[in-house]
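Please see the structure below; I have some questions.
Every protein chain except one is present and positioned as in the full complex.
Right, chain A next:
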Amino acid sequence: MAALFKARKVFASCANSCRRLSQLAELPETHQILRQTCRDYADRELSPIASRLDKEHSYPLKQIHELGAMGIMAIEVPEELGGAGMDYLAYSVAMEEISRGCASTGVVVSVNNSLYIGPILKFGTEEQKKEWITPFTTGEKVGCFALSEPGNGSDAGAASTMAHQEGEEWVLNGTKAWITNSWDASATVVFATTDKKLKHKGISAFLIPMPHPGLSLGKKEDKLGIKASSTANIILEDCRIPLSNMLGPRGAGFKIAMQTLDSGRIGIASQALGIAQASLDCAADYAHKRNAFGAPIGRLQAIQFKIADMAVAIESARLLTWKASLLRDAKKPFTKEAAMAKLAASEAATFCSHQAIQILGGMGYVTDMPAERHYRDARITEIYEGTSEIQRLVIAGQILKEYKQ
């Protein structure tokens, strides 16, 4: 009897691995339908307005509400809390298609899903989940994630924002920088030092509603790209919140931030894939239509080599992103793969958007064509949620650890 059970378990785990491996080759049917739905939405509702949103720096309010109604603002959140109850592979697929239409809308969706809801879902109490997640599943409210400071980005352990207890309240003081969604958010996850002597083990995470006394916003940054999403400082001056607003245990802030960013990297990798794919779409279409030397430029090897390199870069990064998602969904370690995905996808986005402008020539340099917007949007993907340099350190650290054993 024991042998039979063991055989069944082995078969089940084989079947699971086969299912996961085949999911890399072709998405399961539900995910294909999801991809088509998101693609239709992006083509009809996002692509036509992306240029205007970029020029006017205007937040896609209506579209975020519509995406919320579709369940896309809270993909991983269980249905009881108001979410779509799907997996991270679904999130990655949805993010790529949305970002292909409009990269700014993509980052709003990603920050809400991975950076705001993510840590609360993983580390929050049941009451916190109901209070801080459920209203943020419909698109009517979005959240943000405040880790970086003017004095530290990559050096996250050096958080100088302080939190001390006064009676039944936490009091926070400090400034956070580069916070996406800040001007449109209704709540934020903030990281502050509660015990300076413990260094990075003395950082804790807090939930603050917005607006709130003691919390103010700096001016909106005038960015190179993703202009429709707001980025600003969050300034905390004697900002008081109830003790119950601490997220996770005291001192767990750094761990929470790092684990949250692991998942966030899959979201940003997917956004970068969307931008890269949009660049390839633009370039390949142009290659058919533009004539030079008596034929469409797609006939020239110089152009063909670029198209091939772009396609390979995108497909490899996509497979890495899907693999990271599948590992996360299987509750296996995925830190290395997520870092690889983010690194590969963001470098693919800057490469593809650069080459797309090159293929379009002069037309790539003007705002009549989307190539220049993709170029500007792509650039940030190599910087936020962990610079490419940090990703390389994470990957190397993981690999060297494997070899040490």
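The criterion applied here is as follows: a contact is a pair of C-beta atoms (placed from the backbone, for glycine too) under 8 Å apart; a residue touches a chain by one contact, two chains touch by 3 or more; residues count from 1.
Keep this in mind: contacts and distances are computed from a predicted model.
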Select, from "Electron transfer flavoprotein subunit beta", "Ran-binding protein 10-like", "WD repeat-containing protein 43" or "ribose-phosphate diphosphokinase", the UniProt-recorded name of the complex's unshown chain. "Electron transfer flavoprotein subunit beta"
Touching the left-out chain: which of A:79, A:155, A:238 or A:389? A:79
Per the touch definition above, residue among A:33, A:292, A:312 or A:366 touching the missing chain: A:33
Chain A, residues in touch with the chain not shown (by the definition above): 29-30, 32-34, 36-37, 40-41, 66, 69-72, 75, 79, 84-86, 90, 94
